[in-house]
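Report on the following structure.
With one protein chain withheld, the remaining protein chains of the complex are depicted in position.
Lettered A and B in written order, each chain numbered from 1.
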Amino acid sequence: MTSLTSLMLLAQVGSGRLQGGWGYVWACYGISVAAFVLYSASLWARRPRATDSKE
Amino acid sequence: MNKFVKFGLPALTLALLGAGWWLGLAWAPPDREMGEVQRIMYVHVPLQWMAMMAMFINFVAAVTYLMRQSWKTDAMAEASAEVGLLFGTLGMITGSIWGRPTWGVYWSWDPRLTSEAILLVSYTGYLVLRRFVEDPEKRAVWSAVVAIIGAINLPIVWFSVRWWRSLHQVQSSPKTVDPQMVLPLRVSAFGMLALLIVFMVHRYRIALAERKAEVALPEALPTDDPALRASHSSKVA
Partner (left out) sequence: MSPPNAKRRPGLLTTTLVLMRKDLLIEWRTRARLNALVFFAMATLLLFSFALGPDTKLLERNAGGYLWLAILFASVLSLGESFRVETENACLDGVRLAPADARAIFLSKALGNALLLLALGVLLVPVMVALYGVRIVTGLGDLASILVLGSLALSAPGTVYAAISSNARARDVLLPLLLFPLVIPALLSAAKGTTLVLQGDPMQQLGSWQGLLLGFNLIYWGVGFVLFPRVIED
């Protein structure tokens, strides 16, 4: 049933395949990695420094 | 903080994310319809899953805080909201970049996107509220209330937007996905989970240290009046 509906769906969509588009892929991964690095840096900058709060 | 969390978990995160993304970018086949662009899935979908998990943790922490007050659950709520907002925002950005070549637009008013945008705005409001209330106890109670109401709102928003648009987003279930795409997705998802834990642990420690500093503040400040000092120290103790 699932495969049938997906086949019907594919028929509606058509079979034209997107060409290229690596730029979009790299943009996604680049933005994510950059955000993770920035957030890690902000965590590092805000790290607790008080001596008494050590567990 | 034990050694595994400090060094092992970040290393595991890098290894899993590196492996998952390498598999996704180089090893997995391009999609039949979407071609190479489909490789965005290996970063977009784990981000969304982890954002959902962080929001869920936030809801649980808020409920737990209202049941039994503790700075730990409050710090957990703060940490999960911030990390969840980061992951959700990234998920949304990657999603709209993905939407550009596949749908032709960066944004469409479909139920999932709209609900997520509303969710992100709610959590921004939640974090702003936390900034704007100085009293740590009031801040904890109020933000817990706001978090619970915001979480309850999510399904209502989803249904109402779906009726409003009255169109259905096609979801891909694991059955229709090529197994060579499932493996990189799984590995990346576990890598993203490890990253979520790393971020949460560090953010949680920051929040907890802030809470302790805030609660201890009256004692730490030098006061001239000895009676006032005595009353403060007795209140804290």
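Definition applied: contacts are C-beta pairs under 8 Å (C-beta built on N, C-alpha and C of every residue); 3 or more make two chains touch, one makes a residue touch a chain.
Remember, it's a predicted structure, so these values are computed and weren't measured experimentally.
The chain we do not see here touches B in the full complex. Across the entire complex, the residue among B:Leu12, B:Leu113, B:Val141 or B:Val201 in touch with the chain not shown is B:Val141.
In the full complex, the hidden chain is touched by chain B at residues 66, 118-119, 121-122, 124-126, 128-129, 132-134, 138, 141-142, 144-146, 148-150, 152-153, 156-157, 159-161, 163-164.
Everything that follows uses one rule, which is that only the chains that are shown with their structure count from here on.
Chain geometry summary: the mean Cα position of chain A and that of chain B are 13 Å apart.
Interface of chain B with chain A (complex): residues 1, 21, 25, 32-37, 39-40, 43-44, 47, 86, 90, 93-94, 97-98, 100-102, 170, 173, 175-176, 195, 199, 202-203, 205-206, 208-210, 212-213. Interface residues of chain A facing chain B in the complex, by the touch rule stated above, are 2-3, 6, 9-10, 13, 15-22, 24-25, 27-29, 31-32, 35-36, 39-40, 43, 46-48, 50, 52-53, 55.
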